[in-house]
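And now, subunit A:
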Amino acid sequence: MTTTSGTTPSVRLERVTKRFGDLTAVRELTLDIERGEFFTLLGPSGCGKTTTLRMVAGFEEPSEGQVLLDGTDVSGLPAFKRATNTVFQSYALFPHLNVEENVAFGLRRKGVARKEAARRVSEELERVGLAREAKRKPRQLSGGQQQRVALARALVNLPTVLLLDEPLGALDLKLRKGLQVELKRIQREVGITFVYVTHDQEEALTMSDRIAVMNQGVVEQVDAPEAVYDRPRTTFVAGFIGVSNLMPGVAGPVSAGATELKLDSGVTLSTPGNGYASGERVWAVVRPEKLSVALVEEPAPTGRPSVEGLVESSLYLGTATQMVVRLPDGVTMTVLVPNADETERQRLPGAGARVRLSWATDHMHVVRESQVEEPETTPQEGLSSERA
Partner candidate 1 sequence: MAFVRRHRGILPLALLLPGLAWLIIFFALPLYYQGKISLEVGSIFNGFHFNWHFKTYTDAWSAYRTQFLRSFWFAGLSTVLSLLIGYPLAYAIAFRAGKWRNALLLAVILPFFVTYLVRTLAWETILDDSSPLVSFLQTIHVISPHGRVLATTGSVVAGITYNFLPFMILPLYASLERIDDRLLEAGADLYGNRRSVFWKITLPLSMPGVVAGVLLTFIPAAGDFVNATLLGSPNQTMIGNVIQSRYLELNDYPTAAALSFTLMFIILVMVALWAKVAGTDALMGTEASAT
Partner candidate 2 sequence: MSERDIDKMIDELVEREVSRRQLFRLGAAGAMSVGAASFLAACGGSSSLGGGTKTQSKVIQKSALGTELNFSNWPLYIDVAHGKHPTLQHFQKKFGVHVNYTEEINDNTEFFGKIHQQLANGNSGGRDIIVMTDWMAGKMIKLGFIEKLNKQYLPNVQKNLIPALQHIDFDPNRDYSVPWQSGQTGLIVRTDKAPDVKSVNDIFNPKYKGKVTMLTEMRDSVGLTMLGMGKDPTTGSVNDMLAAIDKIGKYVKNGQIRRFTGNDYLKDLPHGDTWVCYGWSGDAVQLQSDNKNIKFIHPEEGFMLWTDNMLIPVGAPHPYTAEVFMNWIYQPQVEAPIEDYVNYVPPVNGTKEALLKIDPGVAKNPLIFPSPAVLAKGHAFKQLAPADDDKVNNAFQQVIGA
(Lines give C-alpha, C1' and ligand atoms only; values in the text may rest on other atoms or scores of the structure.)
Protein backbone atom coordinates (compact mmCIF):
# COMPACT_ATOMS: atom_id res chain seq x y z
CA MET A 1 0.00 0.00 0.00
CA THR A 2 2.71 2.46 -0.84
CA THR A 3 3.63 4.51 -3.81
CA THR A 4 7.02 4.51 -5.35
CA SER A 5 7.99 7.27 -2.95
CA GLY A 6 7.19 5.02 -0.02
CA THR A 7 4.26 6.85 1.57
CA THR A 8 0.58 5.94 1.67
CA PRO A 9 -1.15 7.65 -1.24
CA SER A 10 -3.83 10.17 -0.42
CA VAL A 11 -6.16 8.65 -2.97
CA ARG A 12 -5.82 5.30 -4.59
CA LEU A 13 -8.10 3.91 -7.27
CA GLU A 14 -7.77 0.21 -7.95
CA ARG A 15 -9.20 -1.14 -11.16
CA VAL A 16 -12.23 1.07 -10.74
CA THR A 17 -15.02 0.63 -13.26
CA LYS A 18 -18.25 2.58 -13.31
CA ARG A 19 -21.14 1.63 -15.54
CA PHE A 20 -24.41 3.50 -16.02
CA GLY A 21 -26.67 1.00 -17.71
CA ASP A 22 -25.00 0.11 -21.01
CA LEU A 23 -22.59 2.99 -20.78
CA THR A 24 -19.20 2.45 -19.22
CA ALA A 25 -18.11 5.81 -17.87
CA VAL A 26 -14.88 4.69 -16.27
CA ARG A 27 -12.99 1.55 -17.24
CA GLU A 28 -10.55 -0.29 -15.00
CA LEU A 29 -8.96 2.84 -13.69
CA THR A 30 -5.91 2.51 -11.47
CA LEU A 31 -4.38 5.64 -10.05
CA ASP A 32 -2.38 6.84 -7.07
CA ILE A 33 -2.54 10.44 -5.93
CA GLU A 34 0.05 11.44 -3.42
CA ARG A 35 -0.37 13.51 -0.35
CA GLY A 36 -0.23 17.24 -0.96
CA GLU A 37 -0.27 16.78 -4.68
CA PHE A 38 -2.15 19.03 -7.10
CA PHE A 39 -3.51 16.34 -9.34
CA THR A 40 -5.55 17.05 -12.41
CA LEU A 41 -7.95 14.83 -14.31
CA LEU A 42 -7.98 16.26 -17.80
CA GLY A 43 -10.13 15.27 -20.72
CA PRO A 44 -13.00 16.21 -22.98
CA SER A 45 -16.56 16.13 -21.68
CA GLY A 46 -17.83 12.62 -21.23
CA CYS A 47 -14.36 11.17 -20.68
CA GLY A 48 -15.20 9.99 -17.16
CA LYS A 49 -13.19 12.53 -15.18
CA THR A 50 -16.14 13.88 -13.24
CA THR A 51 -17.46 10.40 -12.56
CA THR A 52 -14.06 9.49 -11.18
CA LEU A 53 -14.14 12.52 -8.91
CA ARG A 54 -17.67 11.66 -7.74
CA MET A 55 -16.57 8.16 -6.84
CA VAL A 56 -13.82 9.61 -4.67
CA ALA A 57 -16.32 12.00 -3.05
CA GLY A 58 -18.79 9.20 -2.44
CA PHE A 59 -21.61 10.45 -4.67
CA GLU A 60 -21.22 7.38 -6.84
CA GLU A 61 -20.19 3.87 -5.93
CA PRO A 62 -17.84 2.05 -8.33
CA SER A 63 -19.39 -0.87 -10.19
CA GLU A 64 -16.10 -2.69 -9.71
CA GLY A 65 -12.82 -1.96 -8.01
CA GLN A 66 -11.91 -0.01 -4.93
CA VAL A 67 -11.40 3.55 -3.84
CA LEU A 68 -8.98 4.06 -0.98
CA LEU A 69 -8.54 7.27 0.96
CA ASP A 70 -5.38 7.42 3.05
CA GLY A 71 -5.01 3.73 2.58
CA THR A 72 -8.52 2.89 3.80
CA ASP A 73 -11.07 1.28 1.54
CA VAL A 74 -14.07 3.61 1.52
CA SER A 75 -16.41 1.42 -0.52
CA GLY A 76 -19.94 1.81 0.76
CA LEU A 77 -19.02 4.78 2.91
CA PRO A 78 -21.52 7.59 2.22
CA ALA A 79 -20.26 11.01 1.19
CA PHE A 80 -20.99 12.57 4.55
CA LYS A 81 -18.63 10.13 6.26
CA ARG A 82 -15.69 10.74 3.93
CA ALA A 83 -12.92 13.16 4.77
CA THR A 84 -13.16 14.74 1.36
CA ASN A 85 -14.74 18.03 0.40
CA THR A 86 -15.86 19.18 -2.98
CA VAL A 87 -15.92 22.45 -4.83
CA PHE A 88 -18.76 22.02 -7.30
CA GLN A 89 -18.83 23.12 -10.86
CA SER A 90 -21.43 25.84 -10.27
CA TYR A 91 -20.44 26.09 -6.60
CA ALA A 92 -23.73 24.68 -5.24
CA LEU A 93 -23.83 27.32 -2.54
CA PHE A 94 -26.92 27.08 -0.34
CA PRO A 95 -29.07 29.94 -1.56
CA HIS A 96 -31.02 30.27 1.68
CA LEU A 97 -27.94 30.67 3.83
CA ASN A 98 -25.57 33.61 3.93
CA VAL A 99 -21.85 33.32 3.23
CA GLU A 100 -20.97 32.71 6.86
CA GLU A 101 -23.63 30.04 7.29
CA ASN A 102 -22.56 28.38 4.07
CA VAL A 103 -18.98 28.15 5.21
CA ALA A 104 -19.95 27.03 8.70
CA PHE A 105 -22.21 24.25 7.37
CA GLY A 106 -19.66 21.45 7.38
CA LEU A 107 -18.17 22.40 10.75
CA ARG A 108 -21.60 22.50 12.37
CA ARG A 109 -22.52 19.11 10.93
CA LYS A 110 -19.28 17.68 12.28
CA GLY A 111 -20.27 18.97 15.68
CA VAL A 112 -17.71 21.74 16.01
CA ALA A 113 -18.92 24.12 18.69
CA ARG A 114 -20.61 27.26 17.49
CA LYS A 115 -17.90 29.56 18.79
CA GLU A 116 -15.02 27.54 17.43
CA ALA A 117 -16.82 27.22 14.12
CA ALA A 118 -17.36 30.97 13.94
CA ARG A 119 -13.69 31.58 14.53
CA ARG A 120 -12.58 29.17 11.85
CA VAL A 121 -15.16 30.51 9.42
CA SER A 122 -13.97 34.06 9.83
CA GLU A 123 -10.37 32.95 9.42
CA GLU A 124 -11.23 31.12 6.27
CA LEU A 125 -13.21 34.05 4.89
CA GLU A 126 -10.26 36.27 5.69
CA ARG A 127 -8.02 33.97 3.70
CA VAL A 128 -10.22 34.10 0.62
CA GLY A 129 -10.78 37.83 1.09
CA LEU A 130 -14.51 37.75 1.77
CA ALA A 131 -14.63 38.83 5.40
CA ARG A 132 -16.82 41.80 4.54
CA GLU A 133 -19.31 39.69 2.61
CA ALA A 134 -19.99 37.32 5.51
CA LYS A 135 -23.63 38.29 5.91
CA ARG A 136 -24.55 38.35 2.25
CA LYS A 137 -26.58 35.75 0.44
CA PRO A 138 -24.83 33.93 -2.40
CA ARG A 139 -26.93 35.55 -5.12
CA GLN A 140 -25.68 38.95 -3.99
CA LEU A 141 -22.12 37.95 -4.85
CA SER A 142 -20.23 38.01 -8.13
CA GLY A 143 -19.21 34.77 -9.79
CA GLY A 144 -15.65 35.06 -8.54
CA GLN A 145 -16.80 35.74 -5.01
CA GLN A 146 -19.14 32.77 -5.12
CA GLN A 147 -16.26 30.62 -6.25
CA ARG A 148 -14.21 31.74 -3.26
CA VAL A 149 -17.07 31.00 -0.90
CA ALA A 150 -17.30 27.51 -2.34
CA LEU A 151 -13.59 27.08 -1.81
CA ALA A 152 -13.74 28.42 1.73
CA ARG A 153 -16.75 26.23 2.52
CA ALA A 154 -14.74 23.16 1.55
CA LEU A 155 -11.33 24.14 2.92
CA VAL A 156 -12.56 25.22 6.31
CA ASN A 157 -13.17 21.56 7.09
CA LEU A 158 -9.49 20.73 6.50
CA PRO A 159 -10.28 17.71 4.33
CA THR A 160 -7.55 15.24 3.52
CA VAL A 161 -8.49 15.60 -0.11
CA LEU A 162 -10.13 18.56 -1.81
CA LEU A 163 -12.04 17.67 -4.95
CA LEU A 164 -12.60 20.43 -7.47
CA ASP A 165 -15.00 19.86 -10.36
CA GLU A 166 -14.26 22.42 -13.04
CA PRO A 167 -14.34 25.09 -10.37
CA LEU A 168 -13.41 27.90 -12.75
CA GLY A 169 -15.51 26.80 -15.69
CA ALA A 170 -18.21 29.41 -15.21
CA LEU A 171 -15.89 32.38 -14.95
CA ASP A 172 -14.60 34.66 -17.66
CA LEU A 173 -11.05 34.26 -18.92
CA LYS A 174 -9.43 37.10 -16.99
CA LEU A 175 -10.96 36.10 -13.68
CA ARG A 176 -10.02 32.51 -14.36
CA LYS A 177 -6.37 33.37 -14.84
CA GLY A 178 -6.31 35.24 -11.54
CA LEU A 179 -8.01 32.47 -9.65
CA GLN A 180 -5.73 29.83 -11.13
CA VAL A 181 -2.82 31.54 -9.50
CA GLU A 182 -4.70 31.99 -6.27
CA LEU A 183 -5.86 28.38 -6.13
CA LYS A 184 -2.33 27.23 -6.61
CA ARG A 185 -1.16 29.56 -3.85
CA ILE A 186 -3.80 28.30 -1.45
CA GLN A 187 -2.99 24.72 -2.25
CA ARG A 188 0.65 25.26 -1.45
CA GLU A 189 -0.32 27.07 1.71
CA VAL A 190 -2.66 24.45 3.14
CA GLY A 191 -0.83 21.45 1.76
CA ILE A 192 -3.99 19.51 1.12
CA THR A 193 -4.24 17.07 -1.75
CA PHE A 194 -6.19 18.69 -4.60
CA VAL A 195 -7.90 16.57 -7.20
CA TYR A 196 -8.85 18.93 -9.95
CA VAL A 197 -11.13 18.13 -12.86
CA THR A 198 -10.97 20.23 -15.98
CA HIS A 199 -11.26 20.04 -19.74
CA ASP A 200 -8.99 23.04 -20.17
CA GLN A 201 -5.50 21.77 -21.04
CA GLU A 202 -3.89 25.14 -20.44
CA GLU A 203 -5.37 25.31 -16.95
CA ALA A 204 -4.15 21.80 -16.30
CA LEU A 205 -0.66 22.56 -17.52
CA THR A 206 -0.47 25.75 -15.43
CA MET A 207 -1.56 24.42 -12.09
CA SER A 208 -0.91 20.71 -11.79
CA ASP A 209 1.84 18.71 -10.25
CA ARG A 210 0.64 15.78 -12.29
CA ILE A 211 -1.99 15.34 -14.93
CA ALA A 212 -4.02 12.28 -15.86
CA VAL A 213 -5.34 12.61 -19.38
CA MET A 214 -8.58 10.70 -19.72
CA ASN A 215 -10.40 9.61 -22.80
CA GLN A 216 -13.55 7.53 -22.95
CA GLY A 217 -13.25 6.27 -19.41
CA VAL A 218 -9.59 5.34 -19.68
CA VAL A 219 -6.46 7.13 -18.46
CA GLU A 220 -4.18 7.50 -21.46
CA GLN A 221 -1.27 9.03 -19.65
CA VAL A 222 -0.33 10.16 -16.17
CA ASP A 223 2.65 12.48 -16.02
CA ALA A 224 4.01 15.85 -15.05
CA PRO A 225 2.72 18.68 -17.27
CA GLU A 226 5.94 19.00 -19.28
CA ALA A 227 6.05 15.29 -19.95
CA VAL A 228 2.44 15.22 -21.03
CA TYR A 229 3.07 18.11 -23.34
CA ASP A 230 6.42 17.12 -24.73
CA ARG A 231 6.20 13.38 -24.59
CA PRO A 232 2.62 12.37 -25.16
CA ARG A 233 2.19 8.67 -25.23
CA THR A 234 -0.78 8.34 -27.45
CA THR A 235 -2.26 10.10 -30.41
CA PHE A 236 -5.12 11.24 -28.21
CA VAL A 237 -2.87 12.85 -25.63
CA ALA A 238 -0.79 14.43 -28.33
CA GLY A 239 -3.89 15.80 -29.97
CA PHE A 240 -5.65 16.93 -26.84
CA ILE A 241 -2.71 18.79 -25.39
CA GLY A 242 -2.08 21.56 -27.86
CA VAL A 243 -1.94 21.36 -31.62
CA SER A 244 0.11 18.40 -32.60
CA ASN A 245 1.41 17.23 -35.89
CA LEU A 246 0.95 13.53 -36.24
CA MET A 247 2.82 11.85 -39.06
CA PRO A 248 1.72 8.25 -39.50
CA GLY A 249 4.25 5.60 -40.23
CA VAL A 250 5.34 2.05 -39.56
CA ALA A 251 7.99 0.92 -37.11
CA GLY A 252 10.81 -1.00 -38.69
CA PRO A 253 13.48 -3.26 -37.27
CA VAL A 254 15.48 -2.23 -34.22
CA SER A 255 19.17 -1.67 -34.63
CA ALA A 256 21.65 -0.34 -32.11
CA GLY A 257 19.01 0.82 -29.67
CA ALA A 258 17.20 2.80 -32.31
CA THR A 259 14.09 2.01 -34.25
CA GLU A 260 13.76 2.70 -37.90
CA LEU A 261 10.58 4.53 -38.71
CA LYS A 262 9.15 4.67 -42.19
CA LEU A 263 6.68 7.53 -42.56
CA ASP A 264 3.79 7.28 -44.99
CA SER A 265 5.11 10.44 -46.66
CA GLY A 266 8.09 8.40 -47.79
CA VAL A 267 10.74 9.61 -45.37
CA THR A 268 12.60 7.11 -43.26
CA LEU A 269 13.76 8.21 -39.81
CA SER A 270 15.56 6.74 -36.92
CA THR A 271 14.16 7.19 -33.46
CA PRO A 272 15.88 6.38 -30.17
CA GLY A 273 13.37 4.36 -28.18
CA ASN A 274 12.54 0.77 -28.89
CA GLY A 275 9.82 -1.61 -27.81
CA TYR A 276 7.87 -1.21 -30.99
CA ALA A 277 7.04 -4.35 -32.82
CA SER A 278 8.30 -4.41 -36.32
CA GLY A 279 5.46 -3.32 -38.59
CA GLU A 280 3.51 -1.64 -35.79
CA ARG A 281 1.57 1.45 -36.73
CA VAL A 282 2.97 4.49 -34.97
CA TRP A 283 2.97 8.27 -35.27
CA ALA A 284 5.78 10.74 -35.19
CA VAL A 285 4.80 13.88 -33.30
CA VAL A 286 6.43 17.26 -33.57
CA ARG A 287 4.95 20.33 -31.88
CA PRO A 288 4.25 23.19 -34.30
CA GLU A 289 6.72 25.56 -32.67
CA LYS A 290 9.52 23.01 -33.01
CA LEU A 291 9.30 22.84 -36.79
CA SER A 292 11.55 24.86 -39.06
CA VAL A 293 10.34 25.80 -42.48
CA ALA A 294 12.44 26.44 -45.59
CA LEU A 295 11.85 26.46 -49.33
CA VAL A 296 12.75 23.13 -50.98
CA GLU A 297 15.24 24.96 -53.17
CA GLU A 298 17.34 25.69 -50.15
CA PRO A 299 19.78 23.00 -49.07
CA ALA A 300 18.47 20.46 -46.61
CA PRO A 301 19.89 20.85 -43.12
CA THR A 302 22.14 18.07 -42.08
CA GLY A 303 21.44 15.91 -39.09
CA ARG A 304 17.82 17.00 -38.97
CA PRO A 305 14.95 14.86 -40.23
CA SER A 306 12.74 16.61 -42.71
CA VAL A 307 9.67 16.18 -44.88
CA GLU A 308 8.51 18.09 -47.93
CA GLY A 309 5.09 19.58 -48.49
CA LEU A 310 2.95 22.29 -49.98
CA VAL A 311 1.91 25.39 -48.03
CA GLU A 312 -1.85 25.52 -47.91
CA SER A 313 -2.29 28.64 -45.89
CA SER A 314 -0.37 31.16 -43.86
CA LEU A 315 -2.00 33.06 -41.06
CA TYR A 316 -0.66 36.04 -39.16
CA LEU A 317 -1.41 35.61 -35.44
CA GLY A 318 0.44 38.60 -34.03
CA THR A 319 3.13 36.93 -31.95
CA ALA A 320 3.55 34.19 -34.49
CA THR A 321 2.67 33.10 -37.99
CA GLN A 322 0.80 29.87 -38.41
CA MET A 323 1.26 27.87 -41.57
CA VAL A 324 -0.54 24.76 -42.66
CA VAL A 325 1.50 22.42 -44.81
CA ARG A 326 0.15 19.40 -46.61
CA LEU A 327 2.45 16.42 -46.93
CA PRO A 328 2.39 14.06 -49.92
CA ASP A 329 0.38 11.48 -47.96
CA GLY A 330 -2.33 14.04 -47.29
CA VAL A 331 -1.41 14.69 -43.65
CA THR A 332 -1.52 18.35 -42.71
CA MET A 333 1.12 19.87 -40.47
CA THR A 334 0.79 23.06 -38.49
CA VAL A 335 3.86 25.19 -38.18
CA LEU A 336 4.19 28.05 -35.75
CA VAL A 337 6.97 30.56 -36.55
CA PRO A 338 7.56 33.23 -33.93
CA ASN A 339 7.47 36.72 -35.35
CA ALA A 340 10.81 37.66 -33.92
CA ASP A 341 11.93 39.74 -36.83
CA GLU A 342 9.71 41.53 -39.33
CA THR A 343 12.03 41.12 -42.33
CA GLU A 344 12.38 37.45 -41.57
CA ARG A 345 8.60 37.18 -41.41
CA GLN A 346 8.29 38.89 -44.77
CA ARG A 347 10.48 36.22 -46.29
CA LEU A 348 8.36 33.32 -45.10
CA PRO A 349 6.95 31.22 -47.93
CA GLY A 350 3.32 31.96 -48.84
CA ALA A 351 0.49 29.67 -49.84
CA GLY A 352 1.38 27.39 -52.76
CA ALA A 353 5.07 27.33 -52.02
CA ARG A 354 6.85 24.01 -51.81
CA VAL A 355 8.62 23.80 -48.50
CA ARG A 356 10.71 21.52 -46.38
CA LEU A 357 9.83 21.05 -42.72
CA SER A 358 12.65 19.98 -40.46
CA TRP A 359 13.12 19.38 -36.76
CA ALA A 360 15.65 18.25 -34.23
CA THR A 361 15.50 14.55 -33.47
CA ASP A 362 15.07 15.47 -29.81
CA HIS A 363 11.86 17.26 -30.60
CA MET A 364 10.29 14.33 -32.31
CA HIS A 365 8.32 11.89 -30.27
CA VAL A 366 6.79 8.63 -31.36
CA VAL A 367 3.36 7.72 -30.09
CA ARG A 368 1.11 4.77 -30.39
CA GLU A 369 -2.49 4.87 -31.24
CA SER A 370 -4.89 5.67 -28.38
CA GLN A 371 -6.05 2.72 -26.38
CA VAL A 372 -9.57 3.62 -27.30
CA GLU A 373 -10.77 3.88 -30.85
CA GLU A 374 -11.64 7.43 -31.66
CA PRO A 375 -11.70 7.51 -35.41
CA GLU A 376 -13.43 10.84 -35.82
CA THR A 377 -11.15 13.01 -33.74
CA THR A 378 -8.32 14.56 -35.63
CA PRO A 379 -5.90 16.72 -33.70
CA GLN A 380 -7.64 19.84 -34.95
CA GLU A 381 -10.94 18.69 -33.54
CA GLY A 382 -9.30 17.89 -30.27
CA LEU A 383 -8.23 21.48 -30.12
CA SER A 384 -11.64 22.88 -30.85
CA SER A 385 -13.29 20.71 -28.24
CA GLU A 386 -10.93 22.13 -25.65
CA ARG A 387 -12.09 25.61 -26.33
CA ALA A 388 -15.71 24.69 -26.41
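Some observations on this one:
Note that in this section contacts are C-beta pairs under 8 Å (C-beta built on N, C-alpha and C of every residue); 3 or more make two chains touch, one makes a residue touch a chain; residues count from 1.
On the choice of candidates, all candidates are chains of the complex that A comes from, given by their letters.
None of these values were measured; they are calculated from a predicted model.
Evaluated over the candidates 1 or 2, subunit A touches in this complex the candidate numbered 1. Of all residues in subunit A, those touching candidate 1 in their complex are 57-59, 78-81, 84-86, 88-90, 92-96, 105-106, 109-110, 136-137, 139-140, 153-154, 157.
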